[in-house]
Each structure stands twice: as structure tokens, then as C-alpha cells.
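Apart from one protein chain that is not included, each protein chain of the complex appears where it belongs.
Chain lettering (A and B) follows the sequence in which the chains are written, and residue indices restart at 1 in each chain.
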Amino acid sequence: MGLIPREEAFFDLFEKLSEKLQTAARLLVDTTEHFDHLNDNAMRMERLEHDGDQVVHEIMARLSRTFITPLDREDIHRLASALDDVLDFIEATTEHFVIYKIREATPPARELAQVIAKQVEEIASMIAQLRKLEHKNISQHCIEINRLENQGDRILRGALADLFNNHNGASPLEVLKWRDLYEIMEAATDKGEDVADVFESIALKNA
Amino acid sequence: MGLIPREEAFFDLFEKLSEKLQTAARLLVDTTEHFDHLNDNAMRMERLEHDGDQVVHEIMARLSRTFITPLDREDIHRLASALDDVLDFIEATTEHFVIYKIREATPPARELAQVIAKQVEEIASMIAQLRKLEHKNISQHCIEINRLENQGDRILRGALADLFNNHNGASPLEVLKWRDLYEIMEAATDKGEDVADVFESIALKNA
Partner (left out) sequence: MGLIPREEAFFDLFEKLSEKLQTAARLLVDTTEHFDHLNDNAMRMERLEHDGDQVVHEIMARLSRTFITPLDREDIHRLASALDDVLDFIEATTEHFVIYKIREATPPARELAQVIAKQVEEIASMIAQLRKLEHKNISQHCIEINRLENQGDRILRGALADLFNNHNGASPLEVLKWRDLYEIMEAATDKGEDVADVFESIALKNA
């Protein structure tokens, strides 16, 4: 197996994508904590999402040209798609803050941003280990990502119950806006779980 | 071919998942007919959904470790995912009854629960035949599942038209809640159709 050339470029590209994702997650937290940064952050986020698309495109193009890949083709495809999805939902959050002319982040929005950022840190740790195929801590990171997804789900349920039942005079349109926002943010954590699933599958094959 | 060891465990796991699904579908019907059972049923449903996740996880883990599988790897993956999706949408229904503090099931909600339960019975019949690869009745079950999906779609369309156009003084938030509920229930029947698609594909390959 030592004679088969490794396609190191895939790992470089995943690390590049992971950096975009970390920057995006930090921008999201910053936005929910300093809402006056929204317009600047949303513009930077749009560029990050665009840069991420380019990296995913490079991964897919390279996959089509490469005969022997360092990981299963299907896993490379699924991993790139899942990382791209997390980034897309993070970007969609700031985009919807702008479209819906939101003026302040609510407590559940701030909590969900923290959950997303923590998941992204776990993802970044796993991507850093991908190259060396040191899978020893993968299952711990996956457990943590799943725990965070459950936490995101509980925050969403609480926020929706509160929004629909004790809406404190908020108009139906305000309810509709926040419902969209919470669901977009929770969808980001679902996609984080998809990333963990791919890593688990990679780790099992190399156990 | 007789010398290749069969991985009987996959069939055991699919039967286990099918049982969880049948129990969940019956709980959903019970909930729409006896709405005072909601809180108890929702808690049982959450456990069922969690148990189902565990079984799916076992299937995927086994798939990663197994070289020769009794069905195409892709079909095992797709079947497990599709069954999991049906269970997820059934659970999401009772969950949303709770979150939205619904007090009574409407007629379309009761009808949709019946459609889902009938689809799940068809699915269970097909899974029972999977082990013996007796595919003779597969296409009949698939036709029935597709017919039920069409019926679910008609119930949804009628319910939405009624909800948005003759809403009898229901508030916009009530409309929004029921729209979500009907769409979640109809999504369960769409996922039932995905299950049928996988079975058709398996049957064709073994024709």
C-alpha cells in the first residue's frame, strides 16, 4: 500500500474548508452578541460562504479526476457536502437577520450560536486528525457533537413553545420570522451531526 | 454463492427497526383518537425514536465492518435511512402537538395518522419478506404505499385550502401551527414512499 500515491491535496482542501467554517461560526457568535456588527458581519459571511463553495467545488472536481483516493470516494463526497451544509445554514442565519430586519438577538438565538460554534470546534479537531488517520479520539468528538445537537434541539423546542404560546404581544409576522431563524440555526446543528456520522463511518472502516 | 456467509444480523436489525416503527405508528393513531393520552404518548414516542436511532446506528456500524452484505450496501444504507426518516416524522408530529399546545386532533390529522399507520403495515410486511428474498408481493405492497402517499397528499391539499381560506376565525398563529403539523404528517408518507422505492430497487435486482 506504501507505493500508492496519497492524494494529500484532499486533506489540504478539507483543512481550508474547516478554517472557513470556524471563521463563520465565530462571526455568528459575534453577531448575536454585538448585533450592531450585523451588516458588516453578514457581508463577510457571504464571502466566506462563497469561498467555501469554491473549496467544495475543488474537492468534487479533484474527486472526479482522481483514481485512488485517501478515503472512500463516497466519504469524501459526503464529508464535503455536510461541511458545506453547515456553512450554508450559518450564512443563512445572518442573511435572515438582515432580510427580516431583526434588531436584537434573543436569548435562544445567542444560545444556538454558541452550540453551533462548539460543534464547529469539534469538527475542526476531527479534520485536523484526518490526515494522520489518528482516529483514537473520533468517537469522543462524535459523542460531543451529538450531545450538542440534542442541546440545540431542546433550545429550539423551548423557544418555539415560548414563541407560539407566550408571545408577549409579538405580531404573527414576528413569530414567523423567529420561528424561521430558530429552525435555520437548529438545522445547522443537524448538519453538524451529519459531519459526525461521516467521521464515524471513516473511523469504523479504519479500525 | 452458497459458500458466502450471509449476514443474517442485518435482517434481525431491520425487523427490530420495523417493530419500533409499527409501535410508533399505532401510538400516533391512538394520540389522534384519544388526545388526553398526548403527554404519555409523546414521552413513549421520544423513547421509540431514540431506540430507532440506536438500531440505525448498529446497522450503519455493521455495514462499515462487513465486506459481503446480503443486500447491496447502498440499499441497506438507503433502507435504514428511509425507515429512520419515517420514524422521525412520526415522532415530530407528537412532539409538535406538545410544543404547539394543541388541544384536539382535527379530522385531517386523524385521517393522516391512519394513512401513516397503513403505510407502516405495508412496510412491515415487506421487511418480513426481506430475509427469504421472497419478492413476489413486493410490487403490490409498493403500489399500495404509493396509493396511500397520494391519499395523504390529497388530505394535505384539502386541509391547507380549508385552513387558509375558511379558517373560521382561527388566528394566524393557529393556522401556522396546523400547517406545520399537516406538512410534517404528509412528509412521513413521502418517506414511506422512499422506503417503497428501495424495496422496488431490491426486488428488481433479484428478479
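Descriptive notes on the structure:
Note that in this section a contact is a pair of C-beta atoms (placed from the backbone, for glycine too) under 8 Å apart; a residue touches a chain by one contact, two chains touch by 3 or more.
Just so it is clear, the model here is predicted, and its values are computed rather than measured.
If you put the hidden chain back, the residue from B:102, B:176 or B:195 that touches it is B:176.
The residue from A:9, A:43, A:99 or A:143 that touches the chain not shown here is A:99.
In the full complex, the hidden chain is touched by chain B at residues 157, 160-161, 164-165, 167, 172, 175-176, 179, 197, 200-201, 204-205, 207.
Counting over the whole complex, chain A has residues 60-61, 64-65, 95, 99-101, 171-173, 176-177 touching the chain that is not drawn.
We take it that only the chains that are shown with their structure count from here on.
We define each chain's centre as the mean of its Cα atoms; on that basis chain A and chain B are separated by 28 Å.
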